[in-house]
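One protein chain is absent from this view; the other protein chains keep their places.
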Amino acid sequence: MEFVSPEGLRLDGRRPMEMRQIRAEIGAVSKADGSAVFEMGNTKVIAAVYGPRELQNRSQQISSQALVRCEYSMANFSTGDRMRKSKGDRRSTEISLVIRQTMEACILTHLMPRSQIDIYVQVLQADGGTRSACINAATLALADAGIPMCDLVTSCSAGYLNTTPLLDLNYVEDSAGGPDVTLGILPKLDKVTLLQMDSKLPIDILENVMQLAIEGCKAIAKYIREVLLENTKQLEYRRGV
Amino acid sequence: MEKIKKRMGLPNASEDLSSEMEVDAFRRLFPLRYFERHLAESIRPDGRPLMKARETSIFLGAVASANGSALVKIGSTTMLTAIKMEVMTPSLESPDEGCIAIDFHMPPICSPIVRPGRPAEASPVVSKQLSDTISSSKMIDLKELSLVSGKAAWMAYLDVYCLDADGALFDAALLSAVAALSHLQIPAVAMNDDGRIIIMSDEEGQKQEPVNKEKRKLTLKSILFSLTCILHKNYILVDPTSEEESIMETHVTIVLDTSGQLISFYKPGGSVLAYTAAIQDCVAISRQRVQELKSILENSAMEVE
Amino acid sequence: MAGKGGTTPATYSPSPATAKKKPPHLKEDWLRPDGRGFHQCRPAFFRTGAVNAASGSAYAEFGNTKVIVSVFGPRESKKAMLYNDTGRLNCNVSLTTFATPVRGQGLDHKEYTAMLHKALEGAIIVESFPKTTVDVFALVLESSGSDLPVIISCASLALADAGIMMYDLVASVSVSCLSKNLVIDPILEEENCQDGSLMIACMPSRYEITQLTVTGEWSTPKINEGMQLCLDACAKLAKIMRLCLKEAASDSQE
Amino acid sequence: MIRIGSLEAIIPWNTFRCFFLNSLNFPFPTKRPCRSFQLWSRLPARITQSLLLHSHLGENGINRLRDTKSNSILALPLLLISLIICECCRLTQLLVSLSHEPRFPSPAVHPLSRLWSGSLPSHDPSLPRLILGSKVVFFPRLTLISLQGMVSLSLEEKHFIKGGIAQDLRCDGRKRLTCRPIYVETEVIPQANGSARVRMGATDVISSVKAELGKPSSSHPDRGKVFINIDCSSTAEPAFEGRGGEELSAELSISLQRCLLGGKSGAGAGIDLSSLVITEGKLCWDLYIDGLVVSSDGNLLDALGAAIKAALSNTGIPRVQVAAGASSDEQPEVDISDEEFLQFDTSGVPVIVTLTKVGKHYIVDATSEEESQMSAAVSISVNRQGHICGITKRGGAGLDPSIILDMISVAKHVSEQLMNKLDSEIASAEAEEES
């Protein structure tokens, strides 16, 4: 199947290095301590953060740092075919773990010992790149909740199809079976916190693809920063400062 | 049977009433010694002699909507069995054999230790024992369950529900399963044009020839009965209650059929070893019990008719 | 599984050859399949103390609907809970595999479980057993219409048998709406072609409704009529239940 | 001790609280953070602290406590907590200096006292703030979900809620029978055949309708099938994590089925099931209605009912051509049109009105705090003709039959307003979508 046309356009009309439109909104769940909606094209996720708060299960208490937990779930209607999925299938357990580890790496957990932070991500629509979208949404929600973090993690995926590196794969491109690199970085510190890849890819091309993903992450980081600043301004305005 | 003592009277009623509380406390605190004191007198706390089984009753046809059913009570242990016949396509290896699926359930109502959501430890074990015993005894000829060779055969779902668990679960379960099998009435069926089996109704019985004209009841080649005994020191206690089972842990279950064959001698561990003499004693008691159960089953079948 | 090992083949239960008839109630002068009047309940049979292993139990039989309920407790709560000065009521309803016309899986019935809990919680004095749990487990031996009302009535009797403090017995009755007629205590055949149903669980002596569900389209006067019908039947049912308890008590005294 | 990071590392109340209590190893007096602080959790730390200390320990803080009994109800726990914080972080000095900064409008008239006396200025009650002059004052809203998944309120708060309802002035300024404003958005899930999002205050639900080809059941060959399934997302409440939301989900699904699908014979269903049939006995549409609770603040059933109604009116089902000449026992071949869609007639879909009984009175559209105080709740689904399409009761307390009949007549009245409001919202949402 041809994923990049001779004119250099992808199936949805993007150029190889073009990202889908991203949109973020802070405060979608008013009862949560922090929440955000993040959209990448047709992929839409909601993240809500509760905490830091008292531990639910005393036995899990860590005396030196906060316990970070994450649950990923997909709405029944999120995929093209309606499917009835129970919570906690293998795929969602794995993604929960990935998100948890990525977020834990940037939260200053040692500042909040003996407490717990819950991150809940709910996928409303899945069209490729749910992992990245979830991480971006979780970052925003954590910032909204005011959890101290060393940097804003952002994530983006990139792939390699028809000998072209492609940024931000959608579902069709993702399911083509080609390599799919999901990357999470701390943009200010310039560090990689998450790198996942399936299928195989020559090592020299991996560098190109990764570079592309890093660019994508940075672009998202820029956008997220803007959204946060705008949100803070709004709050200050409402305070009448 | 020198060991079978004559039935003794109830524990002395003239015992000092003021010590009644103490007896109860003694029973709870030192259950084993409490029992041993009784055993020394050749009597059990519920007034039975060691070798006497509890009162047993069988009621056939307890579930109206099932093809065969039976309600069995041994003491307060209650079992309800129902058989529902469904049609299946037989497997290629045995095109003219039907199938029996036996399952034993312990719903939460039967005992305080069963909680909803997780099955009791005993239920898969009894379930396996039941299906092993019934299938290995060759009591039922699976060929009788065939309808149209290679096309359709009966699948008999036999479900045993324990309604009240008070010891000797396997005995009661087997008895109720056997009673339900003896009560089983196979409906007259015919095959329609689509190759599906349909029930013949009385009004249009003439239209089609039933495919199972003769096979309306299972012939049970032999009938199985079982007896559980507790071995404790040199004593043999027949048909234990759940309290006795929990205190004395060596249980022996013997299954005999009406022709006197030994179908199962089941002794899962236990601290008391079974020697030849004890084995022979147990078999002899079981033989008596088989006769007893056989007449109870026959009587209940007569009552139904 | 006995017989041949391996995968269990798909089975079906053979259906009668006769074609489906039109629901009978569409005719002008239909009678109920079991010959009862529209406002006549099935004869109710109750017995307490059906299960020796339980703290309290009851067996109920309404026609072919047969239910056993066991009550355990008050006993230690299974879940580690925060301190609570009231008790907890835990319910569970399950069906035998042969209860329904089509062989089921014998699973827990979540809907009935939730409804039973709601119907009973208002009647039990939970303050009388702080920090502990009372378990009410029901098993439907045979299902033949109006299952839930039978379970609820039977459960309240089992609770009384177990000596759990209650404000009043809970009696429950349902009515089905079949075109223009209201039919009380419907059997399975009637339930399968009903246009609507109304179920009430109430404490007759206190004249309070603890649970009420309505399905289907009802006009206000019809709801009034249906509720009145149920409430009257509940009062009668409670009398039978009381009688059963009295008999059990006098038996035990003897 | 306090590390205030970059702008991203805002330290709001919750974090703040953890710092201090942990540094002191001090057991927090209540199991949950006090609700008023929640308000400021979105603000930078500097402002949070100043506001917190100023508004409750400032000139009027202590006075109020002494002056009017009513205000002390809320002021007391706040004061206590503030004092603890002052104590632990030794911010007393800061407190003094901050309290003189004229940042906050004169709190002479505390919004709460206004509420209490019933002279609340009319405004959108769902918003958590009041506008007094040019400045913004935060309205002390009663939020906060307890950690155990149940709203655990202090005794004073319970009295406050109940008292408000008794006086026909609820915490957010509504009357007993006033609903929160309802916002409808349609076409939120493009992959579905129809979808809608409904918000009522902080309750936020999404409903989607997907149609799949299926085979009618043998007992009703002339009808399609409808499945309703509700999911409670853990984003709405941490207690829904894992299998925690299943019980509520099942309850909501069953209640909605009861309210929307009518009796077993199909009479009284909100959706005309016979319109879903393509070939009798062979082919029909199966409608899968999925609901998702994204954020919960009470009255989920009504919101889900409204969302399903909106989603159904937004649903287009492709027109299907059945290839003629298919033999009787085979599945007929079908041709699903990409362009032509059939719209549903949703005028028959009922709306659900839940009347929650708190104390002696009952209210509509309860928030989760109010629901925590309920003794019983009756959900009544009413269609346009004013007929009852289903009733579900929740809560254990018994109700007198006459009260239930009374509730039914009230529900009928309320449902009319709700139905009209919903219809106009759906119409405007669809108009917006088209433009």
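Note that the chains are named A, B, C and D in the order they appear, and that numbering of residues resets to 1 at the start of each chain.
By definition in this document, a residue touches a chain if its C-beta (ideal position, glycine included) is under 8 Å from a C-beta of that chain, and two chains touch if they have at least 3 such contacts.
Following the convention adopted for this analysis, contacts and distances are computed from a predicted model.
Visitor: Which of the following names does UniProt give to the chain that is not shown: "TRAPP subunit", "DNA replication complex GINS protein PSF3", "Exosome complex exonuclease RRP46 homolog" or "Exoribonuclease phosphorolytic domain-containing protein"?
Guide: In UniProt, the chain that is not shown appears as "Exosome complex exonuclease RRP46 homolog".
Visitor: Among the chains included here, which ones are touched by the excluded chain in the whole complex?
Guide: So, taking every chain into account, the missing one touches B.
Visitor: Quick one: which of B:S137, B:S242 or B:S300 touches the chain that's been left out?
Guide: The single option touching the absent chain is B:S137.
Visitor: Check the options B:L92, B:L273 or B:M302 and report the residue that touches the missing chain.
Guide: Of all options in B:L92, B:L273 or B:M302, contact with the hidden chain holds for B:L273.
Visitor: Which positions on subunit B touch the chain that was left off?
Guide: Contact residues on subunit B toward the absent chain are 113, 121, 124-125, 127-129, 132, 136-138, 234, 249-250, 257, 260-271, 273-277, 279-280, 283.
Here, only the chains that are shown with their structure count from here on.
Visitor: Can you name the chains that touch subunit B as well as subunit D?
Guide: Of all the chains present, those in contact with both subunit B and subunit D are C.
Visitor: Could you find the chain whose CA centre sits the greatest distance from that of subunit C?
Guide: A
Visitor: A-D versus C-D: which has more C-beta pairs touching?
Guide: A-D
Visitor: Cα centroid separation between subunit A and subunit C, in whole Å?
Guide: 50
Visitor: Could you work out how far the Cα centre of subunit B sits from that of subunit C, in whole Å?
Guide: Inter-chain centre distance comes to 30 Å.
Visitor: Scan subunit C for residues touching two or more other chains and write them down.
Guide: Residues: none.
Visitor: Please list all residues of subunit B that touch 2 or more other chains.
Guide: Touching at least two other chains: none.
Visitor: Line, ring, star, complete or other: which describes how these chains touch one another?
Guide: Basically the chains just string along in a line.
Visitor: Please give the residue numbers of subunit B that touch subunit C in the complex, ascending.
Guide: Counting only subunit B, the residues touching subunit C are 63-66, 69, 76, 78, 80, 82, 84-91, 93-94, 97-103, 105, 107-112, 115-117, 131-132, 134-135, 142, 155, 157, 159, 161, 163-166, 187, 189-190, 192, 196-201, 203-204, 208, 242.
Visitor: For the complex, give me every residue of subunit D touching subunit A.
Guide: 3, 5, 7-12, 14-15, 18-19, 22, 28, 31, 33, 41-45, 47, 51, 103, 129, 134-136, 143, 145, 147, 188-192, 195, 202, 204, 206, 208, 210, 212, 229, 231, 233-238, 241-243, 288, 290, 292, 294-297
Visitor: What residues on subunit D touch subunit C, complex-wise?
Guide: Listed in rising order, the residues are 148, 219, 247, 250-251, 254, 258, 261-265, 267-268, 376, 378, 383, 387-401, 404-405, 408-409, 412.
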